[in-house]
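Note that this complex is displayed minus one protein chain, with the remaining chains in position.
Presenting chain A:
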Amino acid sequence: MFGLGLLARAARQHQLQCTVSRLFSSCRPLAAATDAVQQAQPREQLQYDLCIVGAGPAGLSAAIRFKQLCKEDNRDLSVCLIEKGSEVGAHILSGNVFEPRALDELFPKWSEQQGEGQAFADLPLRQKATADRFYMLTQGSSIRLPNPPQMKNRGKNYIISLSELTRWLAKHAEEQGVDVFPGFAGKEVLYDWHNAVVGVATGDMGIAKDGCRKPSYTPGVDLMARLTLFGEGARGSLSQSLMQHYGLREAAGASPQTYALGLKEVWEVPEEQHQPGLVLHTVGYPLDNSTYGGGWIYHMEGRRVSLGLVVGLDYANPSLSPYQEFQAFKRHPLVAATIVGGTCLQYGARSLNEGGLQSIPKLAFPGGALIGCSAGFLNTPKIKGTHTAMKSGIVAGEEAFRALGLADDAGKKGPITLRNYADRMEVSWVYQELERARNIRPGFSKWGLWGGMANAALSTYLLRGREPWTLKHRHADHEATKLARDCPPKDYPKPDGVTTFDIPTSLYRSGTNHNHDQPPHLVLADPGLPEVVNHPQYGGPEAKYCPAGVYEYAADEASGRPRLVINAQNCLHCKACSIKDPRQNITWTVPEGGGGPNYTIM
């Protein structure tokens, strides 16, 4: 174990060169560079058999399944789970109409143990879906359409808050002996000389804005593990670095991942406007025919309504603001009728994967694997990713247990690769679902709204996903943005403060907060690029697509020219900037642990 630590530290010395050069390229003074050299001092190490990054449905399912198998087999293997949010559930945002398929596998017979005092008494699956509706919206009206078969939820699925469910899962995991550590961000992947993953380094805390150490400086720790699972959600920062490091996309011949940005609010509405169990989806207004997306209204229990808009991030017009489109969605009579007179409780935004089967990278690498949305198992036509994420977590947990058990019994040391995990996923119901759904989303980017719907109907009703072709994603989302001069500028009306709000008001409701005195976590590879490319050519799209108002163009006092101001403190950790920046100039890195949104019912 000590040897392994030395190797990891030595490997990081080499990586330190990269760290130092990264520091020079971002806007930090020279003082920071010497600090980086100081930080090469040995950090404390914690040893685990399994380390999981991210306390989302995938990570928690993996941890719970792993511990279940440990108990059955009477093996004592240690698991830890780190989560960058201040508590579990704080960074989780989802619609969410929950398909309990994977939950049934994780906890068979959970529905029979929901009586008072029993194990699943307070499992937050309280509202079953009672009705499905599908609408095409125009400016002032709505046309009821037949429900697509992927949207049949009535009687089977539950309308839940995923924040609540993950909190419940975390409590259960802790009871089973998993060490859950909220408030700790995975900053760096640790590799050894065999180029295997040997763990994750958590971020240092207490570093000031200019890079110097504050009196409260606390170095992060190196979490050394024989296997590390990465369940950071869509566009996770460590997952991105792993995909680059191992060439995971190229190895699988995968298309680039495509994304959408989901904006969500939870409202408490008057009794007369509440129809518990109603699951409503919309297409059309406010999005035009060339922008993919749709809205939802889910009626939860207790007069709560979850509503939101999903906007495909391959939109072309750089002046489009997904946040303002969401406000327009709320102004539509169908939506306004539900929320008028109510109170908005929480707001949030998060990117989601839309690439489906075509974009899944190679899943396993020496020492670890990608699980959940970090890999990208979301079923786009269903807009459900929780059940597939949980299934991937369960399979990864099982394979991790098996692999560690075999290594222990054989007395084998050295890196472990979870080859069976990827193989099992390929024959699981996850891939079956994704296979059937694979041609629907790409049809919309090729042929717009009407062509896409025709293609979707063909693929769903007639060919049932068995068509011999697979439409590929032609380009990454950021490549689809046109120049500002080629697109009509979009003008948005002012918010009314009753059902529509400005960004600061909405941001307040997300509970987002970061310690302001820390280096900005949004790193520009070329700090001068926004003034030369983003603003003149694209009209500063980051000021439009960021749902938290992080990016602003303000006139520089000296030169009078517009300058990019980054209010990193507002960040909702949605990752839209990492996805949509036209030159991929913005890298989203993880800020000090415990910062970010504080969702409780999202």
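Things worth noting here:
The definition used in the following text is that a contact is a pair of C-beta atoms (placed from the backbone, for glycine too) under 8 Å apart; a residue touches a chain by one contact, two chains touch by 3 or more; residues count from 1.
The definition used in the following text is that contacts and distances are computed from a predicted model.
For the omitted chain of this complex, the UniProt record lists the protein as "Electron transfer flavoprotein subunit beta", which is one of "Integrator complex subunit 4", "Electron transfer flavoprotein subunit beta", "UPK3L protein" or "AP complex subunit sigma".
Per the touch definition above, the residue from A:G206, A:P256, A:G465 or A:P536 contacting the chain not shown is A:G206. Among A:F66, A:Y135, A:Y158 or A:F184, only A:F184 touches the chain left out of the display. Of the listed positions A:V53, A:L69 or A:A90, the one in contact with the omitted chain in the full complex is A:A90. The chain that is not drawn here is touched, among residues A:P108, A:G140, A:P215 or A:G253, by A:P215.
Summarising the interface, chain A meets the missing chain with residues 44, 46, 86-87, 90, 161, 163-164, 179, 181, 184, 202, 205-206, 214-216, 218, 221, 223, 345-346, 508-509, 511, 513, 598, 600-601.
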